[in-house]
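Excluded from the complex is one protein chain; the other protein chains are retained at their positions.
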Amino acid sequence: MSVPLNYALALAAVLFVTGLAGVILRRNILIIFMSIELMLNATNLNLVAFSRYFGNVNGQIFVFFVLVVAAAEAAVGLAIIVSLVRHYKDSLNGDEFNLLKG
Amino acid sequence: MNAPTAVFIVLAAVAVVSSLNVILRRNPVHSAIFLALTILCLAGEFVLLNAEFIAATEVIVYAGAIIVLFLFTMMLLDIRGGMRTRQFQNQFGLAAPIAVLLVALLGAAVGAINISGLPAAALSTLQAAQLGSVQNLGQELYSNFLLPFELASLVLTVGLIGAIGLAGHGAEDREEQVRIEEALEFDTKVRAKEGGHLEPEEELVPAGGHHA
Amino acid sequence: MAVLPEVVVTVLAMLLLLLDAVLPEHRKSGLTWLALLGFVVAGAFNLYQWGSPAQSAYGGMVGADNFTVFFNTLFLATAILVVLMAPAYLRERALPFGEFYSLLSFAVLGMMFTAASTDLISLFVSIELMVIAVYILAGLARREKRSNEASLKYFLLGAFASAILVYGMSWLYGITGQTNLAKIAGVLKATSLDNPLLLMTIALLAVGVGFKVALVPFHAWTPDAYEGAPTPATAFMSVGPKAAAFAALLRIFISAMGPAQPDYSLLFAILAVLTMTLANVVAIQQNNIKRMLAYSSIAHSGYILVGLAAAQPGAGSDQVAGIPALMFYLFVYTFMTLGAFAIVAYVQAGQVTGESFDDYRALGRRAPMTAIAMTLFMLSLTGVPPLAGFFGKAYLILAAVHSGMAWLAVAMAVNSAISAYYYLRVVVVMYMSDTTERVPLYRSPFIHSMLAVASLATFFVGVFADPFLRFAQGATLGF
Partner (left out) sequence: MQSLIWIIPVAPMAAAIINGVLGKKLGKATGAVGILAVAISFVMALYVLAGVMAAGNHEGPLADGPFYQWIVSGAFNVQLGYYIDPLAAVMLIVVTSVSLLVHIYSVGYMANDGSFWRFFCYLPLFTFAMLMLVLANNFLQLFLGWEGVGLCSYLLIGFWYNRKSASDAAMKAFIVNRVGDFGFTIGIILIWLTFGSLSFTTVFDKASTVEVGFLTMITLLLFVGACGKSAQIPLYTWLPDAMEGPTPVSALIHAATMVTAGVYMVARMYPLFIHTPVTLSVVAWVGGITAIFAASIGLVQNDIKRILAYSTVSQLGYMFLALGVVVPVSGIFHLFTHAFFKGLLFLGAGSVIHSVEHAFEHAGVHDDPQNIQNMGGLRRYMPWTAGTFLIACLAISGIFPFAGFWSKDEILTGAFVNGQYALYAIGLVTAMMTAFYMFREYFLVFEGTPRFDTHHVHPHESPWWMVGPLAVLALLSLVAGFAVGAPPEHGLFRNFLDPVFAPVLGAEHPETAFVETLILIGASLLIAVIGIYIAMMMYLRRAWSPQAVSARFPRLYDLLYHKWYLDEIYDAAIVQPTLAFARFLWGFDSGVIDGMVNGVGALIRWLGQGLRRLQTGSVGNYALGMSLGLLVILGSLLLSGTFHG
């Protein structure tokens, strides 16, 4: 006996929207970034659940690659944030970076 | 309700609460800790879904690498300044209903899932256990998924270049920056004038040292 | 060997990385020649594969077919042109050559695999390889605030969109149980499509890829990122990743989800109209030429999307069909847009600013050949016959009409009329105004040869459109 598919999908959907809400609600760019990680993890849960459901391994392989990409994205993203905050503005507030607009 | 389902629901509840904490906490360090907690819960769910290897990888990559990276970044930067200002966007009033509506829509879609309409495989316990094993995944990764695997290594290489290229240079940039910043500040002023034409004598006269 | 061009580009990327670390500073301009050589060799291998029977490689991860060859040609041409336009700008701004070229190579590699991917997993990894490299390219001028900011915005929103995209992919896997695009199509064809999950999947995927090709309302990053990024990187971003994202769009929505076509056709048609209209209207208001071109590139995404909306899978090559129209337009778009950005880079290389319309005053007198080239690009972007842009638009319009969406064709015609306003403004400034400016323009054989190639292509793809159209049509036979 295993966990019903719907439960996992529902949890994934909730986590996904939580992450999405974090992105659009928060001003702190670090927290925005963490919210994006939440969304990626929701995806992972989805994939693992479907993988179990279909009994094929592709979903889990997909998760593996999502993890790798997330790691690379984190490295680059945090580097961008560090560079930005050090060179430009001592602030983590996403709204304050608005030289470019219009 | 069977035991795995019960465990699943408990972990799910913890995951949801801690994920809410990720997005609602004032201090990003707390958010990061709660992110780690969420990820641990998810790893638990993965085990319940017969994905042991992925669960382990998730813990290692996220808790071990990504969140540590976040914490290091916070050490490098002054996060207290960010904590003193308002935490939420002005668009809260719009953003909150959007989030609620999206939950509703995704919930409706998930609720409407027609299990019988989907192609499914009934797995025996043994098959299920083998599904997420290291052996099984390794075999797939090094045969069918060799190409994405190689590409993934390139992705990581690019991540490395980015990290070094963007954040690896510190104070030595500072002097060079002064020159360019002045020139660009000047450019920004031109933009503010909305296309007003420059007189040539104004050309390239930097606005004297008002940068930090 | 199916992926030979990709292998060459990989080796090139690694080699550039290595030499960048090893070579002394004054020898680094030699990297330009190496990059050129690498891309040309890859291009030669690539074109050699044209017409060879379609095959699948690496366990169904990538396909080697004419579609791939077409897009690889586009990507490698883009890379070569960007390498040619970059040195003047990079030297002037003291930006690192090695990093720029190696990141460019990695991005091109990602683009090539994106177009070649026949599996969701390799597609996702390739797209990410491309965009991560481009995030860094956008922020390469790390001492400039605007470049920092461009990179941050592009990164945060890009990661957000990627998360939505991959969530959509997980659903696509979820409703079919497959990651291979052809197998997904098979399942979708076999099972009933009456499934709200399919619609949700379409929505999520459309948003995810829509971000990468800059469709309204997922376009907001584009003007900011384009304006702030170093100009050669902007030029690259406006063409390469966009073309790759369109390839991904075709792979996902035609190869995999072709059977669900009626569900998304109208969606894309509406997005196309929204995109071109908003972008054109806002472009009129711009005073910064890079920003104007950014909005122009958004508008062109809208035009190109018309091809997808009008796509009818299975249409024979004797019909005016959406997909070849889309691909032909991408081909045309590549040269004219790269050319326009190259001129921005050229004007900027000689002076610190060079982004406002005023910097183009009397360019017709200061640099006649450059001004003629710019006029050519602007007219082609407007869609004035007999330049390449005209045929691209005409073909798209006819495809829209052919698939019964005459209103879409009308919207495109209206927009093309609006766009004349801001493109011609550049021409007017160049020829019909005077300046006391005496800043000399930068001279670089690289950039001059780049401009020559781009303007000749813009002209000849229009005047001798037939072989190029056949090229695009030949590349779509797989669909």
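Per-chain residue numbering starts at 1, and chain names A, B and C are given in the order in which the chains are listed.
Going forward, a contact is a pair of C-beta atoms (placed from the backbone, for glycine too) under 8 Å apart; a residue touches a chain by one contact, two chains touch by 3 or more.
Note that the coordinates shown come from a computational prediction; the quantities given were computed from them, not determined experimentally.
Within the full complex, the chain left out of the display contacts the shown chains A, B, C. From the options C:V3, C:V131 or C:L278, the residue with contact to the unseen chain in the full assembly is C:L278. Only one of C:V209, C:A409 or C:V426 touches the absent chain when the whole complex is considered: C:A409. Contact with the chain not shown here comes from a single listed residue; of C:L204, C:A229, C:A243 or C:A345, that residue is C:L204. In the complete complex, the residue from A:A10, A:I24 or A:L38 that touches the missing chain is A:I24.
The omitted chain makes contact with subunit A at the following residues, 20, 23-27, 29, 32, 94-95, 97-102.
For subunit B, the residues touching the chain absent from view are 89, 91, 94-95, 98-99, 101-102, 105-106, 108-109.
Taking the complete complex into account, residues 152-153, 156-157, 160-161, 164, 193-194, 196, 199-200, 202-204, 206-207, 210-211, 217-218, 220-221, 223-224, 261-263, 265-267, 278, 281-285, 316-320, 379, 384-386, 390-391, 394-395, 397-398, 401-402, 406, 409-410, 413-414, 417-418, 420-421, 424, 428, 431-434, 465-466, 469-470, 473 of subunit C touch the chain not shown.
Throughout what follows, only the chains that are shown with their structure count from here on.
Under the stated contact rule, the graph of chain-to-chain touches is complete, every pair of chains being in contact. Computed from the mean C-alpha positions, the centre of subunit A lies at a distance of 4 Å from the centre of subunit B. Each chain gets a centre from the mean of its Cα atoms; for subunit B and subunit C, those two points are 26 Å apart.
Along subunit A, residues 9, 16, 19-20, 33, 49, 53-54, 56, 61, 65, 68-69, 72-73, 76, 80-81, 83, 87, 99 each make contact with two or more other chains. Looking at subunit C, residues 121, 125, 128, 132, 135-136, 139, 142-143, 145-146, 151, 177 sit in touch with two or more other chains. Residue ranges of subunit B in contact with subunit A, taken from their complex: 2, 4-5, 8-9, 12, 15-16, 19-20, 22-23, 25, 28, 31-32, 35, 38-39, 42, 45-46, 48-51, 53-54, 57-58, 61-62, 65-66, 69-70, 73-74, 76-79, 81-82, 85-89, 91-92, 95-96, 98-99, 102-103, 106-107, 110-111, 113, 115, 118-123, 127-128, 131-132, 136-137, 140-141, 145, 148, 152, 155-156, 158-160, 162-168, 170, 173, 177, 188. Subunit C meets subunit B in the complex at residues 10, 13, 17, 57-62, 93-94, 96, 99, 102-103, 106, 109-110, 113, 119, 121-122, 125-126, 128-129, 132-133, 135-136, 139-140, 142-146, 151, 175-177, 187, 191-192, 195-197, 199-200, 287-288, 352-353, 355-358, 361, 436-439.
By the touch rule above, subunit A contacts subunit B in their complex via residues 1-11, 13-22, 24-28, 30-31, 33-35, 37-38, 41, 44-45, 48-49, 51-57, 60-61, 63-65, 67-76, 78-83, 85-87, 90-93, 95, 99.
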